[in-house]
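A single protein chain has been omitted; all remaining protein chains appear in their positions.
Chain nomenclature is as follows: A and B, assigned in order of appearance, with residue numbering initiated at 1 for each chain independently.
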Amino acid sequence: MINKIKTLTGLSLLIGAVAACSNPTASTSDEATADPQKVLTIYSSRHYDSDKALYAMFEEETGARLDVREAGASQLLETMKAEGDQSPADVVIAADAGSLWRFKDAGLTQPLESEALEAAVPESYRAADSQWYGVARRIRGIAYDPNRWDAASLSTWDTLAQADKAGEICVRSSSNIYNLSLMGELIHRYGEESAQNWATAVVENMARNPQGGDTDQIRAIAAGECSIAIVNHYYWVRLGASESEADQQVAANTSFLIPEFVEGSGSHVNITGVAMTKTADDTELVEQFVAFLLTENGQFYITRDTKELPLLSTTPLPEGVDRLPTFAPSDTHLDVYGENQADAQRLFDLAGWN
Amino acid sequence: MPHANLFLRTIPPLLVVALVGLPVFVAVVTGLTAGDGATWDHILQNRLVPYTLTTLSVLLMTAIMILGLAVPAAWMITQYDFPGRGIFSWAMILPLAMPGYVMAYSWADLMGVAGPLQSWIRDVSGLSARDYWFPNLFSSVGLAFVLASTLFPYVYITARAAFAMQSRTSIEAARSLGARPIDLFWRVALPVALPTILGGLCLALMEAAADYGAADFLGIQTLGVGIIRSWQSFGEPNTAARLALALILIAGAFLIAARLFQGQRGTQQTSSRWQSQERSKLSPLTGIGVTALCSIILLICFAVPVLRLIWLALENRVSAADLGPLLRATLLLGAMGAAMAFLSAIIFSLSSKRSATLQLATRIIAAAGYAAPGAVLGLGALFIIRETGQALYGSVAIGFLVWIYVSRFTSAGVEPIQASLARLPKNLDLAAQSLGSTGLKQFLRVDLPLIAPGAFAAGLILFVEILKELPATLMLRPFGWDTLAVRAHAYATDERLAQATLPSLLIVLAGLAPVLLLSWRLGQTERT
Partner (left out) sequence: MSTREPLIAEKVSRTFAGNIAVNAVDLDLEPGKITSLIGHSGSGKTTLLRLFAGMERPDSGRILSGAAELSGPTKHVPIEKRKIGLVFQDFALFPHLSVRENVSFGLQHLKSDDRKQCAEQWIERLGLTHRIGAYPHQLSGGEQQRTAIARALAPEPVAILMDEPFSGLDPAMRDQVRDAALEAVRSAGIPSLLVTHDAKEAMVHSDKVAIIDRGKIVQSGTPGMLYKNPVSEIAAKALGPVHRVKRANLPEDWQKLISARADLVAYRPEALQVSAGTGYRVVRNRLAGAVSEIELEGAGDEPLFAVCQLGSSVQTGDDVSVTINPSLFFDFAG
């Protein structure tokens, strides 16, 4: 028995030593054509299968190799802070402007000055100092039961605070970045006190304690537990595009609209964006990558499975996204979301929005 | 020469103890010394008490449910014969292979308002969702249930071992004095086994306290959730580290309570020679009742959630394309981490034999690591990495990750090993010493072979725990080393539960092998 244990221990240590020196993932590319092979290291908070196709395509086009690390934005942030100057990350991809702001605020990014990029991406969708660029758009809106409400009664965000909505609202936890960003804009527009009042009123109107993700809220509408849900657009679109009949049914029984803050103010818009890290070695390659994301191919693959809106208006919309109502972005700059994030969580906490 | 010897003998253990405690220590010290933010005042005033109360109430309910699930079953299986007993005897450990968050995903899917159960109710009765009452998993009780259903095997194992150790003659004496089956349990077996059982319960509760995935998914505001929230939403890891202190305090309290319990009454039986149990028969009706009870436990805590995941995977035609590298990474990290943590646990157990104070100190340090959420330990590692100018890359990253595993899980290894050591007759040490074998040699030649079953069990438990670990792995893994847990979490939190099913099921599968081995081993020791 003791010998078995000794053998097992020795064996595991040996395996570990060997493994530590090798990389067990299948590389996403074949042997590079360029010599020495250029490597672009990406830290991404996205984890979609379609991204793999995206990366493969870039590798094929440029001959560079992409090393991708996927994790939650906060974890990537902490990791990069810990890695300091030694960080291998060249590019950060984050699924919310608030996240991108935090990377910038922590001093982890640097401006990516490029006339081409600045021309391609509208001002409202990139940082003023070019520290990040949007590559896809995502809208937080309202899914609802069309038999109960019409679009007019939900046209602005403060309709959710009204008394007739009591017991009708489903929404996910306040700690989710999408809610925090929305609250960030509300604070910017209305100030802390009004924003907190709004949040408190919404909490009183909730049908149940915040639970699950956005898709769960839409399903709850279809099941009859509530009739209004605050969700990102693409969750609704994905249900409609799903292979499962049950999901398609859910999407068919609900409608989606994009509210404004006041009439004519425009709507809350968020982005998936990229930033160049301070420790990036090959800035040219980074620019190449970002540019690639903004090509038609790149835009197609970024949004194909996720059902986000492409950044560029010229790109054809992914299937299902065309069902979205038209909207105009509000004039709030996206950096505001990140700036107000801590306050947003604090106000949510005070409002009792779990 | 004896002084030099002593020096040599104390330094390596001290080093190991220091290594195990360092990440927690760094995280805590950073938390205490870094500046206050506006956040901390907010947290202190408005959130600390609710977080703590919620955590404690969840832990209390979890404890009750764990005891209810584990102890009667362990008793029945040890003491009585009933249909299917042989199968249950090993199957009861199966839920150990399931991480709490996977249990949460699966049951939430089953019990949710849009899930199969409620949909069926609505179809059949024509009621709408707001017209009927249905148990809500997204509640403190629901969280307690999820945690209890994956953690009760710890206490089941402990209780089995404790009950199996009773002398047969004790039971027969009690019966001759008129004790009915229920008396045998309440008045004879349970009181003697209780300190051991409570020790196992503490382990389980420390695990429950450190949970993040399940609590977050179910929307329950525990300290674990608060810690991550202050890190993610407020962007203040220092605050997170401070909240972790509260968790570590709670865990420490558990541990001290357990030690107090065990110190009280001797768990030694008066018999120096005891015979193992012969199981009694139950009346057919009672027998079937017990079979039904055990079946229900297994159904709820294992079969149903697993089957649901399989069904979801099949229904959504999930592809198994790049699971290979995930599996490899998971198993390699698990093996390395388990081996190192096991060694660490052995060294802890060895060094704690020297004195009771050292024993308590090592146990506290190990417990602090175990109670600290993986995320906080990861934070500690990141602080250390920053201070020493490393890069989280390749073997450095693996080294740190394995270090964190050791820090987090040494306690899980120490408990079974020390329990086994405690059961050894005290004269054994003296006999060995009189024959010239001391210290490490004595341990390797005398103690280790004797506690081999317990040690083996410890190793297996370590492996399964590391397999399921999520937060630290998320933070520290290098490129190409995504584990199954990481992938499952990624999908589930992005509301793509269908895609999460395959990695989740693989975690359960990979964890099954050691769990079954463990169970077989336990069965063997019982028969001797």
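Definition applied: contacts are C-beta pairs under 8 Å (C-beta built on N, C-alpha and C of every residue); 3 or more make two chains touch, one makes a residue touch a chain.
These numbers were taken from a predicted model, which means no experiment stands behind them.
Enquirer: Could you tell me which of the visible chains the hidden chain touches?
Expert: Computed over the complete complex, the missing chain touches B.
Enquirer: Can you work out which residue in B:Thr62, B:Ser89, B:Gln118 or B:Ser167 touches the chain that's missing from view?
Expert: Answering carefully, the residue with contact to the hidden chain is B:Ser167.
Enquirer: One chain isn't shown here. Among B:Leu117, B:Val141 or B:Ala179, which residue touches it?
Expert: B:Ala179
Enquirer: For review purposes, identify every residue of chain B that touches the missing chain, sorted by number.
Expert: Touch set of chain B with respect to the missing chain: 167, 169-170, 172-180, 187-188, 191-192, 265-274.
Heads up, the rule we're going with is that only the chains that are shown with their structure count from here on.
Enquirer: Could you state the distance in Å from the CA-based centre of chain A to that of chain B?
Expert: Chain centres of chain A and chain B, defined by C-alpha means, are spaced 34 Å apart.
Enquirer: Please give the residue numbers of chain A that touch chain B in the complex, ascending.
Expert: 1-2, 5, 8-9, 12-13, 15-16, 19-21, 23-26, 41, 47, 67-75, 77-79, 81-84, 86-88, 102, 167, 173, 175, 180, 207-216, 219-220, 222-225, 235, 243-244, 250, 341-342, 344-346, 349-350, 354
Enquirer: Using the touch definition up top, name the residues of chain B that touch chain A in the complex.
Expert: Touch residues, chain B against chain A: 38-39, 42, 46-47, 108, 112-114, 118-119, 122, 128-130, 136, 138-139, 216-219, 221, 225, 229, 231-235, 237, 315-317, 322, 324-325, 328-329, 332, 335-336, 338-340, 342-343, 378-379, 381-383, 385-386, 389-395, 398-399, 402, 444-445, 448-449, 452, 455-456, 459, 474-476, 479-482, 486-487, 490-491, 493-495.
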